[in-house]
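To start, I am sharing the structure in question, which I have written as structure tokens.
With one protein chain withheld, the remaining protein chains of the complex are depicted in position.
As written, the chain order gives the labels A and B, with residue 1 at the start of each chain.
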Amino acid sequence: MEDVIVVIGGGPAGMEAALSLAGRGHKVYIVEKTNALGGHLARWDRLFPQQDPAQDILNDMLNGIKNADDKIEVICNAQVQSVKKRMRGLEVMLSNQKMIQADAVLVCCGFELFRAERKEEYGYGIYDNVLTSADLEERFRQKKVLCADGRVPEKVAFVHCVGSRDEKVDHTYCSKVCCVTAVKQASEIKELYPQTEVFNLYMDLRMFDRYFEQMYHKAQSHYGVHFVRGRLSEVSETADGRLQIKTEDTLLGRPMKLTVDMLVLMVGMQACAQTEELSEKLDLKVSSSDHFFETKDLFLKGNYAHTKGIFLAGACTGPKSLPDTLQDARSAAESIHRYLTA
Amino acid sequence: MKDFGFGIKKSGVIDLDKADMSLLREIAAEEPSFLHCFYCGTCTATCSAGKYTGFNLRRLQLLIKRGQLDEVSERISECMLCGKCQWVCPKGVNTRHVVMLVNKKLHARKIC
Partner (left out) sequence: MKLEGKKLIWKDYQKEIPDDKYFYVRSCIRQNFFPSSEYHFLKIMREDLGKDVYETEHHTTCGGIGYHCDVIQLDTIMSIVARQFALMTEAGYKNYAVSCITSFGLYTEIIHTWQTFPEILEKTRRQLKEATGREFEIPEHVAHASDIIFKLRHEIAAKAKYKLINQKTGKPLKVVEHIGCHYAKMFPHKGVGGAEYPYVLAGMVEAWGGEVVDYPERRHCCGFGFRQYFVKSNRGYSLSNTHKKFESMEPFKPDMIITNCPGCPYFLDRWQYVIAESEGKTYGENGHGIPVFTYEEVAGLVMGYDPWDLGLQVHQIAVEPLLDKMGIPYAPEAKYKGLDGKDLGKPEFPQNICCC
């Protein structure tokens, strides 16, 4: 008899884990709360570090799932209502009243983007030309990044760490991917509009992964992006609808101000809204410091929840890049397989 | 005009809208490695002149990138052109060429 695994969340982690598990002969149900698979990936244009089109990666995964339809069943517009422990395995009840007898549950509910409105002083939702990194990505997909009045922006500033490393919003952790995304997007603006001046306001540049430093180097030397070590204090609108921004150039030790046509807020990752609910239903532990799920340990049990039969993968256990998320998903599949065959 | 015994102070804020970015553009065009600096300060740590003067090559490069040319012109002549900075630079900035270019271009502007 084949083992049954319920995967909660149909983003990259859930899809990749489902593919790995199906490849090992298990039956997988993906429970996705929206009407389609893909998660945040579906909204992105190109991916760091080598500008791969997000759609290509997503299509490969979707095709994989389609080809494995004897093993993977996708249930969209559904959420987990309850999970009960049974003699063998878990009884998972969905919001559409479907009941699944599962041998294991994998939680891949991912992350949410920080709501930029919470940094009131940055004026998101108030000033027309303040965008988030996700809004900008949407515009890249349209191949046009214009100001509210239709002009090509002459000056664009990127603000790193919006909703990350910030006690004021109770997010003291680093979201990991915003620095490199800012470098990517700054370079893409220069690709699109070589005459536009681009400024990146960072606290630290965390170019930790393969090819990241090269991207940064190219942004500086090839694209001429200005990197300013300093955090944005406040934004306001000038009489002609541009944005005055203030920071300190901490490497010069002097306050600095400049006027830009567009401001991009690099919004960080936060635990998704379902985290608390799922933690109650599935008896999962949530970290009091960053509010993401806790795993049994950070080494050999990095995909194990504290509850038997339940596993975790992807950005629901803390910010991760897409490559890291996919690896984590495969590693979770391996952990589940070992658990089921032990 | 009346003297009240106090007046409006000069702002210490760098106003990037009014900054003179021409030197940055000229130097980057002639010495592209100028753009590679990531402000680690190794140059300043090893600098012979900087130990006895206010010369700071890291800061100087940044001042050019922020268009603060007055302070650049005050400091540039303190470099002794020994080249140790180039020896230690992890980003391969041709620092001596940068200093030479700054001197030349500020002289051309008659502000040095």
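Here is the rule we go by: a contact is a pair of C-beta atoms (placed from the backbone, for glycine too) under 8 Å apart; a residue touches a chain by one contact, two chains touch by 3 or more.
It should be emphasised that the depicted structure is a prediction, and the values quoted were computed from it without experimental measurement.
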Given A:52, A:121, A:191 or A:204, the one touching the chain that is not displayed: A:121
Residue among A:112, A:234 or A:283 touching the omitted chain: A:234
Touching residues on chain A - with respect to the absent chain: 117, 120-121, 123-128, 234, 236-240, 244
Contacts from chain B to the absent chain lie at residues 1-9, 11
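As a working rule, only the chains that are shown with their structure count from here on.
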Residue numbers on chain B that touch chain A, as the complex places them: 12-17, 28, 32-33, 35-36, 38-39, 58-59, 62-63, 65-66, 68
For the complex, which residues does chain A have touching chain B? 205, 216-217, 220-221, 224, 226-227, 229, 249, 251-252, 254-259
